[in-house]
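One structure coming up, written as structure tokens, with questions to follow.
Here we show just some of the chains, and they stay where they sit in the whole.
Every chain is named by a letter (A, B and C) in the order it is written, and numbering of its residues begins at 1.
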Amino acid sequence: MLYFVNDYSEGAHPKVLEHIFETNMESLGAYGDDKYSKSAKEKIKAVCGRDDAEVVFLTGGTQSNQVVIDSFLKPYEGVIAAKTGHISLHEAGAIEYTGHKVIELDGDNGKLKACAVEKWLSDFYLDENHEHMTPAGLVYISHPTEYGTLYSKEELTSLSKVCRENGLVLYMDGARLGYGLMSPDSDITLTDVADLCDVFYIGGTKVGALCGEAIVFTHGNKPRHFLTIVKQHGALVAKGRIIGVQFDALFTDNLYFSIAKNAVEQAEKLRNVFKEKGYTFFIQNRTNQIFIVLENNKMEELKKLVAFSFWEKYDETHTVVRFATSWATTDEKVNELIEIL
Amino acid sequence: MLYFVNDYSEGAHPKVLEHIFETNMESLGAYGDDKYSKSAKEKIKAVCGRDDAEVVFLTGGTQSNQVVIDSFLKPYEGVIAAKTGHISLHEAGAIEYTGHKVIELDGDNGKLKACAVEKWLSDFYLDENHEHMTPAGLVYISHPTEYGTLYSKEELTSLSKVCRENGLVLYMDGARLGYGLMSPDSDITLTDVADLCDVFYIGGTKVGALCGEAIVFTHGNKPRHFLTIVKQHGALVAKGRIIGVQFDALFTDNLYFSIAKNAVEQAEKLRNVFKEKGYTFFIQNRTNQIFIVLENNKMEELKKLVAFSFWEKYDETHTVVRFATSWATTDEKVNELIEIL
Amino acid sequence: MLYFVNDYSEGAHPKVLEHIFETNMESLGAYGDDKYSKSAKEKIKAVCGRDDAEVVFLTGGTQSNQVVIDSFLKPYEGVIAAKTGHISLHEAGAIEYTGHKVIELDGDNGKLKACAVEKWLSDFYLDENHEHMTPAGLVYISHPTEYGTLYSKEELTSLSKVCRENGLVLYMDGARLGYGLMSPDSDITLTDVADLCDVFYIGGTKVGALCGEAIVFTHGNKPRHFLTIVKQHGALVAKGRIIGVQFDALFTDNLYFSIAKNAVEQAEKLRNVFKEKGYTFFIQNRTNQIFIVLENNKMEELKKLVAFSFWEKYDETHTVVRFATSWATTDEKVNELIEIL
């Protein structure tokens, strides 16, 4: 069956696997203290253009969000996020589990706007009872968002400015960062991300790795005793090498970006066909996810031939579905799907 | 200065204080194991009309909300509340601190509607990824709400029905319960509350006590080891008698209801004057709180003579303010304020 | 029945109650922002001899321990305490509930020795894996201890030194502080406590108040946003005055110390009789608690005439029991007990 359900349905990119294979029997230090992890960190710092950055590898996205947000917030602080943000909706309350409120603001196609943050701050401090309320300590954004949309450089700069003026940490969930940076719509580079955010992660799980995310503290701001914090959250991997080795491969010869580009290009091909055929787009975006409104009968029919994912109910007779491409999506698969459409 | 800031600016009703005084030197059991606490519990059970009810006294409202909600929810469950609910906004994240998400739904003048809960449930279970989301375990309402509005018996019955059909606990925050039950608009009695809710508290702090709330588990559903849970939350008072004695007085000769009635009647007098004088009401209600939209200059002028409380900014030139009456509000004070108006 | 069960079986000292009574109908600011709370704070600062101290009132002991310890520790830090410490054993895991490990060290008759803390620190940092372990951030002691024993000035100075040299906060649980300071064995004054500890609380619940403890941050070190933290823990009392007013009375005309002295003197009388009669003391101390080893039959007999408390099983035929005096213990009661013995 054709598989467009998500961008984590295959294993690792062959070159990533190969690097695991070739380093497998070396005896290495544990908990990330190995030469491949170190090499990967240096490569990531270089591509971010920041000598003062610090990189830590964790296993998955929700885990990274939980550990990073909890490590930056004071225990009584909350995190501002869009209502549609991954931490707001789809992480089973992992942030609240660590004691912090997710302060959910209305977004704009998945994006959190600087003006929304500003308004919240202004309302908060206007309230004479704000000492009885949860102050914000960090702003969470995802890029691309859960809807595959992108922040423009201007939007990200505005958010960064609001955060810096108000003492808020700006954190970017980059689970699909590669697919965002390679979009034809993107006017942001990785160095922009590193300059404008205080901390972000470069997603590996969805972009060519078996598992693993690279958290980047952009300016010497890694929380003290971070290893202890990671351990306390149950997130420390004994064989830290397995993530280090993968990122070492991903950041060799631009692999991360070139495989991300493939996903975006395959999505563009599909998007054009959907457009030509007159399908209704639920949302406009040019990353690796395509959101289509399907008539329910049509959806059931299509389901027999292609695996895609349910997004949400649109109305009584229509449903929003998602087709995702990835680093692993081949021309053949895309052509087959085009045929079917 | 005239004081209409809130309903907790004086100490205790004289009869409550007298009971503390007359029992003061008796040597009594600790942690609520004393005859006055027992007597108060029996009186409350009687007035609730439920033999199978269990009563526990805690010190304050946020504490009661935190302990009750945390004790009913499984660790991965959240609590549904109106966006304007006290736990959503004004308890400094006390619920999230115990690990639980507050699932905030749009309300209707402070009230959570049964249909909103139903829609949320239906959307939740329709989502194929709901195992990655926070399921609800309890519904929180306040009565009167933070806006002084009241649930009708029909509305409360609908909420109760939705909760029971879906295995959700229905919990009522009754910080100002007396002021609600004594409203001319109320068609709900305390026995209705006890029948329709699974757990609620009868507020003492705002209705005649120095401190203390009476949590009522309505049908033998007090969580096991509740004393241990209370202790674990730092909420167990060594001299439990101090709350028991107060509620013993409050539920003797209908004191709780008669002093609550005073507050509501004084508010009605004021409300009528505001109406006559053409003031703009921010919200319609007939409990002990009056919300008025004041022109900012007018507000500054009034501030010199009367203490009231800021509620929220209305627009550039107007502000919403609150005048609260209480069990302690006298005819003289009200007449003085009427004079000023 | 004669009541020597504990030191919290009566209400408040008459002068404390009187002050509640005389201030009862004044309209005052909420949440501790009232003139009596302010006055009490100034009196406490004066008696501590520290202008830079800050005082906050909370309701009970476990609550104070939980809020203070959690507010000082970083989320990954633990608190060092004696194995027999109140937070180690008798607070239902209230500290762990806030995420922190209680690092339990062997004590000496209830006391934590400086050398034990030093040894733990040295072992900890010697361990190459200490980043995988819980570092300590605070040292908890109680004075008097749970066994009624006292730190000498020398012992407290040593502990203070170890803490300051190692960046640890020294916190004293003073639930019975008055009974300690008034002991004939004490060579410590309240100003010593304020000089040597970073934070401590002066217990009200067990020394003449209905409820309430006065937390003293000794040198301008109250954690930022402490009111928000208190609210988040469910520990903020709306009518903060009720604790402020009580401490205002307790720290007028030395009341706190003179009523504490009564308890200690009554205990001395009893202790002498126990000694004369040849009873076995479980532990030597000269505060308001007396620990006696009773033969089980004797215990059962005595129980019919006097209420005292079970402490622990001594052996198959003996039990350790506790007789406690308090501010409320009268000559008559003590003489009656002496008669019985």
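Note that a contact is a pair of C-beta atoms (placed from the backbone, for glycine too) under 8 Å apart; a residue touches a chain by one contact, two chains touch by 3 or more.
Keep in mind that this is a model prediction, so the values were computed, not measured.
A.B. asks: How many copies of the chain make up the whole complex, given that 3 are shown?
C.D. replies: Identical chains making up the full complex: 4 copies.
In this text, only the chains that are shown with their structure count from here on.
A.B. asks: Please identify the chain with the largest separation between its CA centroid and the CA centroid of subunit C.
C.D. replies: Farthest chain from subunit C, going by C-alpha centroids: A.
A.B. asks: From the C-alpha centre of subunit B to that of subunit C, how far is it in Å?
C.D. replies: Inter-chain centre distance comes to 33 Å.
A.B. asks: Centre to centre, by mean C-alpha position, how many angstrom separate subunit A and subunit C?
C.D. replies: Averaging C-alpha atoms per chain gives centres 50 Å apart.
A.B. asks: Hunt down the residues of subunit B that sit against at least two other chains at once, touch-wise.
C.D. replies: As it turns out, subunit B has residues touching two or more other chains at 91-93, 97.
A.B. asks: Residue numbers of subunit A touching subunit B in their complex, please.
C.D. replies: 75-76, 78, 89-93, 96-102, 104, 123, 126-129, 131-134, 309-310, 312-313
A.B. asks: Under the touch definition given earlier, write down the residues of subunit C that touch subunit B in their complex.
C.D. replies: 3, 5-6, 8-12, 14, 17, 20-21, 23-30, 59-63, 65-67, 91-94, 97, 205-206, 210-211, 228-229, 231-239, 241-242, 307, 328
A.B. asks: What residues on subunit C touch subunit A, complex-wise?
C.D. replies: That would be residues 70, 74-76, 99, 131-135, 225, 227-229, 231-232, 236 of subunit C.
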